[in-house]
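The complex appears here without one of its protein chains, the remainder shown in place.
We call the chains A, B and C, going by the order they appear; numbering starts again at 1 in every chain.
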């Protein structure tokens, strides 16, 4: 399935940046989950550009739930949510202009030139607004089962946030932050780095770190539908994500087994690990500890500095100078997309494990 | 699908470490692909333990192709390949012993104690022998379309190999190496590191780096079935893999857009990128450049040093001292597993894109 | 996947009878297929109630293509089509009223009372409007490859239509008929039967017969994704379909092998069968002959005669007398739904077989 993810709880995305709308169909969600439009709007707000560190495109992100909700709760049948595009300005986009770092060239090859090129079309980050809207319902359902998810900007450019400490408090603190860092002073330094890049007509990337608490042990399906594999599958759909790691991830490669193994211990009648180098997953199955993962987010490819490229119609070399409205960083906007993607994948894994009523 | 990966070309794995056999069903492979048993045996050989840096378990890895091959070629119908277990010694495994870093505890929770615990059962790295056998046929099919795959040990413990330089030559050079490094002197240093860890009753991890040449542009299915997402999905099934990154991966997070964007240029009538920070993939779709990815491999969790754990029957704390036969490192054995997994995922993506005959 | 059908070309349905809208997402369709809104409207027209033999609900079936079309052609990315509900009258529906023959009771059990009960909610035939809209694009794509599909009312109540004779001419003649019979005189008799049932506050069923020409040999995936299995899977989604048969179907059970086997013969350089008792499919794979199938359509369960039922809130027996607007027959409206479902399943099978560009 191309634009559909999940087997028991499935999400389908559609829409283009400069078309009529973007949207999502959420199928298989348990019936009876409260649908809080204020919460959906809040989540969309977290994804919206703001201040001087974002694009000037300002979509109100008004959404319409077209189906699947009745009397304020999910019905259990497909929920379609629609977000109209209103603030589109296609003037800056040219059909044959292949922007480096973007999908322009690859989409051209795959779709033989029929895809909507304006604003990146279906490849635009705009489509993540629909993912966030669907994810808001998944997050609500998980919260009802005691599962909480939080993501912070662990690194932006060369500035690092502090590490997670008290997970539940940290996750709660992140919930409403538009620039999601655990240490606000470091957040200020990150914003300065973004502004500096913008001033240089350039952009910066970063790392997002996510923690999930309350996930029961025993979820995940080896060999192939491991929890890591499922999460990575959906996370790599997020534009700009180029790496995903769990627990200590790449740092594990430099440890010894005696350092990376998590010793087991009984605590209050439950098996717990003393450390969490494996990020809450062993053998592809959750172990009841907090799930921890990180996503590498590359710098926004849309920069205003001149770049070498090719005119796809003529095949001739061109010097591009993008003039559209662009983000000098998207890491702060992407974090709610990561939360949403993680929530959707976990709803699927839980429903597959415990049945379609589990999240009700 | 739990133990099945792929939608057009699909692989299903089965078997346990100390059961009768492990095996794979490869379904959807194009008809007419030559099945070279010598090549399959060679690939299995690359996965086998050897020398002083591996477990003493020495499975001959004899295999039987049970179906799907006729007169030396794939028939197009499911190919089942079986590898009998012969050198099993279950004495060292105890049912209630949860080894830190392994799936013992999570499998116990998920399967309620019914899973075969001996040697890790279905979670054993032994099952990767079946993946390698199926992958050998995928690699042959890809080679027939001009696609080559090579993986080297980019880092083992604290020793780094040299970077890829001349890709096709490097891939060719790696093909038959049992300890797959580009610089054999650094390989010697890595082996010393492994032996040092073994002497300390400990283990080491590493990073595997893979390059794929010859992949056409236009393969991959956004939003969700991106090439990155599909590859990561299968790669995280490999025991010990805890991170996957594409192109410059996590390093991208620290670059600026002007550094991470790959400029486009015409070369011999084709669009090429001047650099390859994105690892051959833009917007989830191949761009015709070499695909580059890296997997973080954690240290083997089976170590002989004493470890704190829990007896799962009594719930009491125990001090474990593993006495079985274990690998002080698996990074060198895992590389052919990575090659195989990448090949299987690419066969699926190509068959979905170009039809079921494409790989014939 | 619950409300999604297909693996390479996939359709997802959403919406409720009395909610905001019904709609479909068509994913994986080849890029470049012309999207003719007049043709979509014509297809929707064929599904709309008309005259005295249908419900008084008259939806204009205005549709909006929200995504996936650019400059009049499919883009290759997901196409979402939306049909707003306008002529809804929920007064006649009561939450706890379980109408015999409908999904009211089963939906209540499955969704624990959270589903939208008005007008049958997501189980309403209204949702087939979205299937028809998506199917129109599939039909256009198939026509571009020389594949034609036609369905006639083979039987309505006790009146039978004549059999297919000259397939291409018959299919062409059916295309624009609102009451699709090959012999219009028999069609008149069918309408009389429907009107007689309506006068008796009752309803009638029928049989729809479908022929497909131009399908190449070699399409279908045994063992499980046989052409018959895939088609039946989607056809049984159509409300009221309770039987599906291919070729001579159930009549084959009473033949001898010498009668039911289709002898092979060369004609103009191609292998053809002399008869077509197997309906164009052998071993689950198309054989190049016309594909022939039939669907049994049960009488509309909504009748105005009094019926015994249960109040689902109190558990007490009730005598129901439905007062809503209902069809005394749906077989004539269902035929375009069958055409659409067949088209969608065949697009998927062809794209899987020949690649995602095949239908371009």
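We adopt the following convention: a residue touches a chain if its C-beta (ideal position, glycine included) is under 8 Å from a C-beta of that chain, and two chains touch if they have at least 3 such contacts.
Being a predicted model, the structure only gives us computed values, none of them experimental.
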| item | value |
| --- | --- |
| Contacts of the hidden chain among displayed chains | A, B, C |
| Residue, one of B:32, B:49 or B:324, that touches the chain absent here | B:32 |
| Hidden partner chain, touching residue among C:32, C:119 or C:299 | C:299 |
| Absent chain, residues of chain A that touch it | 7-8, 28, 77, 221-222, 352-358 |
| Residue ranges of chain C at the interface with the undisplayed chain | 1-5, 7, 13, 98, 100-103, 105-107, 109-110, 122-123, 127, 155, 157-158, 197, 200, 202-207, 217-226, 228-230, 232-237, 239, 241-250, 252-266, 269, 271, 273-274, 277-279, 281-288, 294, 296-303, 305, 307-310, 312, 315-317 |
| Chain B, residues in touch with the chain not shown (by the definition above) | 1-4, 7, 10, 12-16, 19-23, 25, 27-28, 31-32, 64-68, 70, 73-80, 82, 110-112, 114-116, 121-122, 357, 360 |
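The working rule: only the chains that are shown with their structure count from here on.
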| item | value |
| --- | --- |
| Where chain A and chain C are represented by their mean Cα positions, the distance between them in whole Å | 38 |
| Inter-chain centre distance, chain B versus chain C - centres from mean C-alpha coordinates, in Å | 45 |
| Between chain A and chain B, centroid-to-centroid distance (C-alpha), Å | 26 |
| Shared-contact residues (touching 2 or more other chains) in chain B | 7, 221-222 |
